[in-house]
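Got a structure here, written out as C-alpha cells. Questions coming.
All protein chains but one are shown in place.
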Amino acid sequence: MKRIFDPVHHFIELSAAEARLLDAPAVQRLRRLRQLGLAYFAFPSAEHSRFTHALGALAMGTRAFDELAKHGRAYFASERDVEDRRRLVRVALLLHDIGHGPFSHACEAVLGVRHEERTRAILASDDLRAGIEAADVDPAAVLALILGDSGGAYPELRELVSGPNLDADRMDYLQRDAYFTGVAGGRYDADQLVASLRLLERDGRVVAGIDGRGVVALESFVLARYMMFASVYFHHTTRLFERILQDVLRELWPDPRTLDDIDEFLRWDDFRVLNELRDRSSEAATALRERVRLYALAAEFNAERDLHAYEACRAALAERFGKANVWADEQSQVLHRLPLVADDATPTVWVGGAAGVVDAREASDLIRKLTGKAYWRKLFVRRGAVDVESARRICREITARAR
Amino acid sequence: MKRIFDPVHHFIELSAAEARLLDAPAVQRLRRLRQLGLAYFAFPSAEHSRFTHALGALAMGTRAFDELAKHGRAYFASERDVEDRRRLVRVALLLHDIGHGPFSHACEAVLGVRHEERTRAILASDDLRAGIEAADVDPAAVLALILGDSGGAYPELRELVSGPNLDADRMDYLQRDAYFTGVAGGRYDADQLVASLRLLERDGRVVAGIDGRGVVALESFVLARYMMFASVYFHHTTRLFERILQDVLRELWPDPRTLDDIDEFLRWDDFRVLNELRDRSSEAATALRERVRLYALAAEFNAERDLHAYEACRAALAERFGKANVWADEQSQVLHRLPLVADDATPTVWVGGAAGVVDAREASDLIRKLTGKAYWRKLFVRRGAVDVESARRICREITARAR
Amino acid sequence: MKRIFDPVHHFIELSAAEARLLDAPAVQRLRRLRQLGLAYFAFPSAEHSRFTHALGALAMGTRAFDELAKHGRAYFASERDVEDRRRLVRVALLLHDIGHGPFSHACEAVLGVRHEERTRAILASDDLRAGIEAADVDPAAVLALILGDSGGAYPELRELVSGPNLDADRMDYLQRDAYFTGVAGGRYDADQLVASLRLLERDGRVVAGIDGRGVVALESFVLARYMMFASVYFHHTTRLFERILQDVLRELWPDPRTLDDIDEFLRWDDFRVLNELRDRSSEAATALRERVRLYALAAEFNAERDLHAYEACRAALAERFGKANVWADEQSQVLHRLPLVADDATPTVWVGGAAGVVDAREASDLIRKLTGKAYWRKLFVRRGAVDVESARRICREITARAR
Partner (left out) sequence: MKRIFDPVHHFIELSAAEARLLDAPAVQRLRRLRQLGLAYFAFPSAEHSRFTHALGALAMGTRAFDELAKHGRAYFASERDVEDRRRLVRVALLLHDIGHGPFSHACEAVLGVRHEERTRAILASDDLRAGIEAADVDPAAVLALILGDSGGAYPELRELVSGPNLDADRMDYLQRDAYFTGVAGGRYDADQLVASLRLLERDGRVVAGIDGRGVVALESFVLARYMMFASVYFHHTTRLFERILQDVLRELWPDPRTLDDIDEFLRWDDFRVLNELRDRSSEAATALRERVRLYALAAEFNAERDLHAYEACRAALAERFGKANVWADEQSQVLHRLPLVADDATPTVWVGGAAGVVDAREASDLIRKLTGKAYWRKLFVRRGAVDVESARRICREITARAR
C-alpha cells in the first residue's frame, strides 16, 4: 500500500496495482495539464495540475462509495461485489481526465473533439489496459463509467463518476480550486454532503442521491459551484487569455487532424504549449508570453432579463467597430460546470425522505431558485482597433434603456 | 497599545484607553454570554462568547472604516475628522452587544425588551461613560450609532455598526460562528468584501456601499448568511432547547419587571442561568440540565409555496393533539439575521459603478432571487403527550396534498 | 448511531449507548469545565470545554486504535477481541477527565487531590456504571486504563489513554488548544503520527509505539507540545490569575474536606466559581472578577544554566520585599504536559524499525536534545507592596552576573 499526502484530503491510500497505474505515462502526463488552465493569469497560485485532482477525485469517490455501500448493502450481491465496484469506481476516477488536451477547453474548442472521446483510444493502449487489469478492474466498465454510458453495467455508479450533479469529480475540484486560489466561497460542507449520500429507489430503479437531512449540505455544494464560477472560472482575465490561446493553438496546429492520432495527441501538454511560445513572434504568441491584454472587457451580463440588452450591445458594437473586433463570450464550453443546469424533464439530484424520493428542486427552495440556464455573458473589444471607453459607454446606455 | 490574539482576525490592537474600557464589568460580562446561546446543544464547540465577538466586530469595523476612508477622503473634513470617526466606530462596535441578557433572544422573548433598549441605560452608567470619554469618544454618538438612530450625526457610519446589511457585526459573527462550529458554508470572502467597500453618493446623500467589482464578494456574504441560518441558527435541536429555556427563564423571573432595573439586569448572564438549574426540579429545568428533548420535530417548511401547508398542518396538529402540545416555530426573533430581508421600498446594499449607484438587487441576479421574506417554519409536538409518528404522518399527508 | 460535528475532527460518530452515556450529568458537567482554565485571560477565545475535548480524545483514540489493530491484528485473539478493546478505549477516553474539579490544576493545588483519584468514585456511581455496561464495556477496565494502572488487563492500551507520551488525550488537546487559541505553533502532523502507530515487541512485551518512518511526525508532536507550553500553558497572565484563583478557591472552600464527598464535589464547576464571584468583596475575588493584576512578572527563566540565577533572584527578592510578596512559580502542576519529560530509566516512545525497537531518543537527535527536565521558572511580585521596576532590575543584575 502506498500513501500519498495531499493538502486537501490528507493521506490518500493506493493499492500497489493502483500505484503502478499512476506511473503510466498517460497518467503522469496529467502533471503537465493544469486543472484551471490559464486561470493563473488572474489567480497566480492556481498552478495545480489535473494529476492532483485525479488523486483527489479517487479519494472523494472512495468516501462517497463507502457511504453508499454502508447504508445500501442490500443493493450489493455480496461483500465481494462491494469490493469489485469499489475498485472500479476508484480506477475510473483516477483516469477520468486522461483525455484532456493542453488547456482543456481551449483545446476542445480548436480541435472540435471532446475530451471524453479521446478517452476510449487512450484506455485501449496496451499499457493502460494492462495496468487496469492488474488492478482487477474491467477496462470496458471503466470506459462506460467515464463516458456516462447509459448502457453501462452499474448505472447507479455513473452519477459518482460522470455526474452530472453528484460526481466525485466536482466534489474534489471545488475544494481543490478553492484551496489553490484561496477563494473562500468555493468551500462547501463536504463531510456533511458525503455523510448524506444514499442509494435510493425511484420508479423501480436504484439511483444515487442524498438523504433528506443532507439538503443543506447539497445547497452548500450548489452555492460553492456558483461562487467558483462567478469568482474564478468566468474571471474576465482568464477568459480573455483563453481567447488568445485559441489563436495560438490554431497556429501550432495548422492541421487539427494530425492530433486525431492518439500518440501525437498525448505528446502535447500545457508545458509544451508554453514552451513553444518562446520563439514565436505572432501577435497571439507574443501576447500570451508577455501577458499583453489584446482585448478589453466592454460589458458583462448576469441575468436572464439582460439577454436582450446583451444582444443589442453586441450588435451595436459590431456595427460600430466591426464584427472582427468584438468577442461575445457566451462561455458555453464551461457551462457543464454550472450549478444544476437542468430542464424540467431532467432530474437534478434525488432526495430521499419519509415522503418518498423527490427532486432536489422539490426539497429546496434555494436549489429551485438557482437551477436553470445560466445567463453569464461578456463582451470584449480589441484594444487598439476600438476605443474602449466609447464601447463601454455604448453598452451602458443600451443596458440602461433596456431595463 | 495592547495586542490581543484572536484565531479569526489574528492580532487585534487596542489603545490604552480602549483596553481599559475592555476591563469594565459590563464588557467583561460579555465573556459570560455566549454568541450562539444554546447552539452548543447541536454544535458542542459553539461555546464562544460575545466578548470575543465584540473584539472581532471592532477589528472588522476598523478594516471596513479604513477602506471607506482610504477611498473617500473627500467626505471627511480633515485627517483629524477621520481619526475621530474611526475611534467612534471602534468603541461603538466594542459596546454594541452590552445590552444583551442571558441567551439573548430567549431573554428578549420572555422579558419583552429588545437588547438595544437596555444599551441606553448601561451606557449611561458612570464607569462606562467615563471609559468612553477617556477614549476621546462622545457617549451620545456611540448610543446613536448602536441604536441606528436616523438622527445621528454620522449617518453613513450607521451601516457599519447597526446595519442592516453591511455591518461589522455580521462581518465578524459569520466568520466567527463558522470557525467555532466548523461549518464551512459560513465562510465568505471577507478580504474581497472589505476591499470593495466605498462611500457613495446617492440622491445627494453619502451612503456606505460597495464598488461594482465587489458584487461577487457581496454574493458570498449573502450566501454565507443563508447557509449559517440553514445549518446553525435554525437548527431544530437549538430551537427546541431555546423553547424549553423560555420556560426556565419564566420560572427564574416570575416578575420580569424586576429586571427593568439595569443593575439587577446586569447581574444575570448565561453562566448564572445554567448555575441556577442545579437545584431546580421543574420539568423545564430538568430537561435543560439533563438534555431531555421535551419536543419532537413533526415537520419543517422552507418555501413560500409551503406556507399554506404549514398553516394547515399546524391547525391539524392542534385539533388532533391540543394547542398546548404543538409549538409552531416561526423563528421571528432571529429573522433580522436573515440574508437581505427587504421590501421594495427599502434598499439592500448600494452598489457603485460606471452607470451610477444601484441597489444590489439590480446588480446581482442571485441577490435578487434570495432577497425577500424567509419562509422557514418548524412544527414541534410534545413528546409523551403526542404520538410523534402520527404527527409526522399527518404533516406528510397534508403537505403532499398541498403541492 | 449519532453524529456530532466538531471543527477539529469533523464528524465524530457515537453508538446509541455511547450517546446515552454522553448525556450522563457527570459527563455533561464537562461542558462547564474549561479545557484551559483561565487561559482566556490571555487568549480570549480559549473558551472551549473539557466536553469537546472528551469527544475529541475519543475520536483521536479511535483512529489510533484502528491503526494499531490494522497493522497488529496478530496481537488480538479475534475480530471480536478487536471490537471489545475498541469499545473500551473509546469509553475510557470519553470519561478520562470526569474527575476534574473547577479550573483543574488550581483545584488540585487547593484540595490536594489529583483528578484521577476522584475518577474511581465517580465511575462507581450507579448511573455511570450502568451507562458503561450498557455500552458493553467493563467499568473496572475503564478505571484501570484511566489510572494507568500497571495491573490492568490491557497494558498496551494504557499508552493510548493515560500516556505518558502517545496518548489520545494529548493528541486531541494540542490540536484543539491550537485551534481555539489560534496559536499556529501547536499544530502537528496528526495524520502522519496516527499513520505511524504500531504495536511493537520489546523484551517480550507488546508495547504501543511508532514505526521508524514516523519519527518526523513524532518530532512535530513533541515540538508542538513545547510551543504550546511556551506560548499558552505557561503564559504569565494565565499563571498570575491562576495564583489569584487559588486564594478564591480557599475562600469558597474553607474546609476542603467537604469536597471529599463526591456528590458535593460534582456540584462544583468553573461556571459556579465564576458565579460565586459576583457578591464577594475579598481582594482575590475582586481581582478575578475585575481582572486586576495583583502580581507583576519580575523575571522568567527558561534554561538549566539559569537555575542558580533563579534561586538567587528568588532569595534576593524575598529578602528585599518579604517572602509573602514574592511568588516563585515552578509550575510543577502542569509539568506532566511537558514534552517527553523522562529520566534515563524510563522510556519515552518506542520506535520500531529494521534494527529493532529503540527509544525515541535513539532515533531522533532532536528528541534527545529536547527530552529531560523543564526549566521554566517565573518570579512574580505583589503590586503595591513591591516596586516592580526595582524588582526587575535586581533580577536583571543577578542574572547578568550569573552568566
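Things worth noting here:
Read from first to last, the chains carry the letters A, B and C; within each, the first residue is number 1.
Definition applied: a contact is a pair of C-beta atoms (placed from the backbone, for glycine too) under 8 Å apart; a residue touches a chain by one contact, two chains touch by 3 or more.
Owing to the predicted nature of the structure, the values given are computational and were not obtained by experimental measurement.
Within the whole complex, the absent chain has one touching residue among C:Ala17, C:Ala134 or C:Val216, and that is C:Val216. Here one chain is not drawn; of A:Phe65, A:Phe180 or A:Trp350, the residue touching it is A:Phe180.
For the options C:Ala17, C:Ala134, C:Val206 or C:Ala230, the residue in contact with the chain missing from this view is C:Ala230. Although one chain is not shown, part of chain C still touches it, namely residues 183-185, 187-190, 216, 219-220, 223, 226-227, 230-231, 302-304, 354-355, 362, 364-366, 368-370, 375, 392, 396, 399-400, 403. Think of the hidden chain as still there; on chain B it touches residues 3, 5, 10-11, 191-192, 195. Mapped onto chain A, the footprint of the missing chain covers residues 4-8, 10, 23, 25, 28, 31-32, 40, 43-45, 47-49, 51-52, 55, 179-183, 267, 271-272, 274-275, 278, 289-291.
Everything below uses one rule, namely that only the chains that are shown with their structure count from here on.
If each chain is reduced to the centroid of its CA atoms, chain A and chain C end up 47 Å from each other. Touching of two or more other chains is recorded for residues 5, 10 of chain C.
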